[in-house]
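Okay, here's the structure, questions in a sec.
With one protein chain held back, the other chains of the complex are shown just where they sit.
Order of writing sets the labels: A and B. Residues in every chain begin at 1.
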Amino acid sequence: MRKSIIFLAFLLVLTVSTTAFAEVTIRVAWWGSQDRHDRTLKVIEMFEEEYPDINIEPEFLGFDGYWENRAAQAAGGNLPDVWQHGYGLISRYIEGGLLLDLSEYVAKGDLNPEVIDSSIVVDDKMFGVTLGYNTLALMYDPAVLEEAGVSLEPGYTYEDFMEICRKIKKETGKYAKNSFLFNEDIDGFCSYLGQHGTDLYFGKGFERYGSEITELGYDDDQLFIDYHSMELELLKEGVFAPIDLTLEVTNVEEDLITTGDVAIAGYWSNQIVALQSAAGRPIEMTIPPKDKNQVQNGLVLQPSQYFVVTSYTKYPEEAVKFLNFFTDNIEANKVLMGERGVPASGKVREALIPLFDDATAKTLDYIDLAVDHAGKMAPPYPGEHNQIRQEYDNIREMILFGVITPEEGAREFRTKVNEILSN
Amino acid sequence: MEMRGRLKKRKKEYNNLAGFAFISPWLLGFLAFTIIPMIVSFYLSFTKYDILTSPQWVGLRNYYMILFKDTTFRHSIKVTFFFAFVSVPIRLIFALFLAVLFNQKRKFVGLYRTIFYIPSIIGGSVAVAVMWRQLFGSSGALNSLLAVLGLNIRMGWVRNPYTAIWTLILLSAWQFGSPMLIFLAGLKQIPVSLYEAAVIDGANWWQKFGRITLPMLSPVIFFNLIMQLISGFMMFTQSYIITEGGPFDRTLVYIMYLFRRAFSFYEMGYACALAWILLVVIAVITLIVFKTAPHWVYYESKGEF
Partner (left out) sequence: MSFMNSERRKKRLGSVLYHILVLLIGIAMFYPVLWLLSSSFKVEETIFRNSHSLIPWDFTLENYKIGWRGFGGIGFDVFFKNSFIITLISTFGQIFTASATAYGFARIKFKGKAILFALMIATLLLPGQVLMIPQYILFTKLKWIDTFLPLILPRLFAMPFFVFLIYQFIQGIPKELDEAAEIDGCGVYSIFIRIIFPNIKPALITTFIFSFYWTWQDFFGPLLYIQSAGKYPVSLALKLFSDPSSITNWGAMFAMAVLSLLPAFIIFVVFQKHLVEGISTTGMKG
């Protein structure tokens, strides 16, 4: 009898000790450049020090190829435990059931609710934590604007903007901007739609949702025509840089504002760090133009990237611990330094403010400014968004090359989008 | 006489064991790594598969949509044909020209060969793409050169809808090193004795080229033609990195379109259907070239297959 008790006790101690020291390994994946890789890896080291029984295997890539890698892993049932995600694609992965719902962990207090962004809450289920906020920003070279004798005061309208651009060209001889009213993506146009109380997919007040979406969200093609006519006009006047010049730019270092060819550029707010560094001179930023008849603000505060957890992960608890450390730990964020955007956690932001360098501090100031001028965020765009962006790019280029008119472009866009969405 | 008879008999004998033994290094790999994925991809072409969830059978729908409804498909076929049938001849002619040039025993020939081959080694890397964009960009070397000649064109060649495809063709032509190398190897195998005999007969340079070089090189030309056509049709990396298929799909080569459908639009089934259609197209073209082979390809070993 005694012997068996001792034996059982021994067994108990053994099991307890092995579980206590059992090492769990989780895989964490993200995309970025050397700078981000270095920072993130350092934070991972810090995490492993704090939680010695959790081991992390990092998988990092450049943006090129990141999604192909994920797609292949998804097909093979081999997704990492934690990985970086973006606003554009996340709805597909949510619909595919590949992401873990984090709401129970938030309820338990394992995650700071501040880091859960409303954009990835679907039916009260929460699918990721946000790594930082950013939003659209109009970057400009203050020296050139001063030379032209103009300034961009928040609240300026599209008309004001066009006049300012004309003046820049006239007074300094430089192009005011590249060929796009805002940037090369569909963001500028989406803002414009927002300012007119509607949306690319979800209609007025986000009435429609999910699979109900079978056609374009806005009814009035005139919105498309007006927006793109403004662009075309300034391009034709020679105030905007020529379209083939604009299309050559594929990165911050080559951008026309970096090379000094233009005075203004449209970007995401966290990119000012890279932009200012590449340009080698001070760049400022302000909110994009408003519409003089707008019914609401078109600007929206957006999560730059998320970390998500795979739904079939073997170690959800550990994954959540990592998410929490990454987004809420002050020491960790001192290393990350808001490189992915302004941190969502209030206490982290406060701790970091005195440490920010010039460019990053501008981001923070800008977000503060933008909050006052921001509207409501839409739910994640439907999975077809990528395809639609491609159509939009093509149509817009054709308009700017003079191959079709804005009117034809508006009709073509509607036809193509409806075709894609109804399939 | 007796021996001849014995030889003749041996020639016609089948030697299955040896045959399979020798091709087993290919056959095994093929069975293991190619045939199953091929079958799976064929199956997928009949499904709607967004990679993240299971494939759903849709029958011939993908093929129907591609062949009858997809305007981008037709457009990309046109772009691809244009690219292949323009860039391949240019590439081959350059390659042959320079291979002949470098086949001589002159000073520095080895160095020249190396210099001309380097562009091909650089291949499809990001650095090359950036470099090419810079060269043909609005503030690039080409425009500077033209300016020196008095033509002040500040055009962005890479992003202009009319010239974009030509920058890709030029890039492909620039990288003629691989076929050049193969031509060189082929030239090396032409017996010098043939040329010596020709010189004795009083043949000039042109005759030597036309009567000896070309025919003796024809198996290699044949090989290069087929390989280059196939790779021309399957060009992807350059379009992906340099022009991204633009502007407005002007350089959207077929594989670029396929890739987009698979990884941007998450339509793997559709992409597989596109791939199989391409296979048929290339197969047809290859077959045509094969059919013409007996008319112009000369095999030293009296090409019985």
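Heads up, the rule we're going with is that a residue touches a chain if its C-beta (ideal position, glycine included) is under 8 Å from a C-beta of that chain, and two chains touch if they have at least 3 such contacts.
This structure is a prediction, so every number in the text was calculated from the model and none was measured.
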| item | value |
| --- | --- |
| Sole contact to the chain not displayed, among B:40, B:67, B:153 or B:199 | B:40 |
| Given B:83, B:157 or B:222, the one touching the chain that is not displayed | B:222 |
| Positions on subunit B where the hidden chain makes contact | 3, 7, 10, 12-16, 18-30, 32-34, 36-38, 40-41, 44, 51, 101, 106-110, 112-119, 121-128, 130-132, 134-135, 139-141, 144, 174, 178, 181-182, 184-186, 188-189, 191-193, 216, 219-220, 222-223, 227, 230, 234, 236, 255, 258-259, 262, 268, 271-272, 275, 278-279, 282-283, 286, 299-303, 305 |
| Chain not shown, touching residues in subunit A | 27, 31-38, 41, 57-65, 68-69, 71-72, 75-78, 80, 250-254, 258-259, 268, 270-271, 273-274, 277-278, 280, 339 |
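Criterion: only the chains that are shown with their structure count from here on.
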| item | value |
| --- | --- |
| Touching residues on subunit B, where the partner in the complex is subunit A | 50-53, 126, 133, 137-139, 154-156, 158-161, 246-249, 260, 263-266, 268 |
| Of all residues in subunit A, those that touch subunit B in their complex | 64, 67-68, 71, 74-75, 92-93, 95-98, 242-248, 250, 259, 383-384, 386-387, 390, 393-395, 397-398, 401, 403 |
